[in-house]
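Below you'll find the structure, written out as structure tokens, and then a few comments.
Every protein chain except one is present and positioned as in the full complex.
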């Protein structure tokens, strides 16, 4: 693949059912993996897999969205769209990792959080928000890898990590190209144009400094599964070793400061205060509170 | 009332619907009370009331089991029997209090935790257990008061406090006299005998050093509501001031150590190791693990 | 620079982005819910709440600040921060940068969030309020930056932080930049919490997507206005995907209260009172000072704040 591959082609590659999913990475990279289940509150969401195991000789907690490789598996896994129970299972694992000083590895691969009735009733928004809050100050090193689809808040909820990587043919955006096309083009068949406009490729996001590195796919991942997974493992190892070194040499508070600045600094804005001053009306103030 | 009032009479007084319930204490003792709702997971359990307010000039978080004063209210409040959502609401408030260094006051008044199907599905046992764990190491001072019925694990889940007080006509036991009678007497009409045997009165529990003080009821609480509540407030204040002094003079870790020892030392056992030695067969060891 | 701020928006203007009353003439307004006519001055006096059906009409950020804060106490911050269109986004020939200019002209705001410092019944607080008229109060880069600066100021000044939110969802024109504002705003609140300063979140109609799935739902106290629609996915999306009929009252503030997601449904007329009571409790305890001259009611929040 080259850097000029159209965004829409990336989207289709990222969604390929044959593409390796989280459990493929986990089974290949994590020795003695023990899957852990349940949120201890309501259920065990099959769209999120999580557990404990050894990554290159150190104990880690791993988790990921889990899509199926076929329709049947996808129905079982809700197409990799977690409900609040999935995010709360993840939260439990984050806290578990923190308790025992285990680093965390997250595999991101979801069209988005489940938009069902039950998910709303049980606080989908709350569950995602609580994960963002927890990850921001989690006192262990963490690495996230977008291996397929990074869909909106449902992806973000497990990707606020110290280092964020993307497979070459994965995508990450605030909305699906179809949804974006339906809203802004008033025509969901404009998804290819929307995909381009959303700047959702790994290359785009590296340029924006939103991600830290691209894991190259010399061939698309589903055509070279073992090599892709091994290469991904190597890149994870390099980043994990770096942030572990920061944590052990400079202290975990320093790692947290670096993580805070990483997210704090994402955004493209300018301060036009100066040039506005001349042309503004009187600064806005509350002109009266009828209740006081 | 005198110390020789039969236990069964205490049980009946403790259960009187006209007796002041948690909200009566809260409304009288807590200034500017703002009730807070919900467990942020599933629901808002009306059998637990909780909120923030000022107790004698300091901000506190308060919570309690809430019974109704009549059948209709009791149906709304599930007779003061919380489900897991009630315990998780309490847990949220415990953590909230810890975050802001607010002391906690708990009013205990429940026949027990809800034994329904939904409560089991959502982890009643887990919810209670997690509260016990959280309270054991909560880094703020806490006072609990049994104001009516202290029923089993459902009461314990919010009563693992630095100081535990009981109203003179309240009771606290591992099971209701009726349940105990049904099982051990094979006859639930033996409840009065069971009540006696269970040693569930405030006087008993003070002698056992399981509670710290009895709030006297010169008249039964429901016949002298205001005086009883004010007297209860005075006793809470005295204990709260004492443990706040420990926390501020000796540090919160010392208060936690005192709390740990308080519960660690409850139990009536003897070590007969010495006198057994002569008559024992060879010490038990695993004689073979077929699997290894 | 276009002259965004010359045209002072008036309360009674027709506004397509607003579910508020349509004004048949200058004296009367027509409630968007019960369709009754309400005398315009009454409507304003009641904070744009219909006295007949209690419908809480949407407010602009400016109205919100005016209604909530003590008169003249608001000091706005970071008014110059605007997005820089990092994707150079255009959809079907419509450029984001053009849209921003048009929206600013129409709404009288340069971004979908205003921030600043003010007083509520005498209590100092930092406040951030969304502007639904600005691209549906979607969270873009400028929103995120203003929010985080306000939180950082709250830490600096040791003040409580109050957010008043509604939002239609993501700012697609900023794609992943928009998404990452969820992480950015929430991370800032994590720091606020470490400093033991409270965040009180007020949810207003409608509140969806990135805003609810981030800073607005991890507050220490969460209140919502009656009838406000609040959720992660919008009702049309849910119906379309699940092909289920949504139950009555689904995603209303009252529904969220019942499902344990918020602390209180609070009428607009009681909001300042409720907030001041909370600020009293937190200020006393965490900010190391008391305001004993403030007399609060001993039996808590009445049903009628004034």
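Think of it as A, B and C in the order they're written, each chain with its own count starting at 1.
The criterion applied here is as follows: contacts are C-beta pairs under 8 Å (C-beta built on N, C-alpha and C of every residue); 3 or more make two chains touch, one makes a residue touch a chain.
On a predicted model such as this, the values are computed, not experimentally measured, just so you know.
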Chain not shown, its touching partners among those shown: A, B
Touching the absent chain when the full complex is considered, from B:124, B:169 or B:232: B:124
Omitted-chain contact residue, chosen from B:132, B:224 or B:252: B:132
Sole residue of A:15, A:37 or A:222 that reaches the chain not shown, by the stated touch rule: A:37
Touching residues (missing chain, whole complex) on subunit B: 113, 115-117, 119-126, 128-130, 132-133, 135-137, 152-153, 156-157, 160, 172-175, 180, 183-186, 190, 193-194, 197-200, 205, 208, 210, 259-260, 263-264, 266-276, 279-281, 283-292
Subunit A residues touching the omitted chain (full complex): 27, 30-44, 52-54, 57-59, 85, 89, 96, 99-102
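What we mean here is this: only the chains that are shown with their structure count from here on.
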Chain of greatest Cα-centre distance to subunit C: B
Mean-CA-position distance for subunit B and subunit A (Å): 43
Subunit B and subunit C: spacing of chain centres that average the CA atoms, whole Å: 40
Inter-centroid spacing, subunit C versus subunit A (mean Cα positions, whole Å): 27
For subunit C, residues contacting two or more additional chains: 259-261
Shared-contact residues (touching 2 or more other chains) in subunit B: 40-42
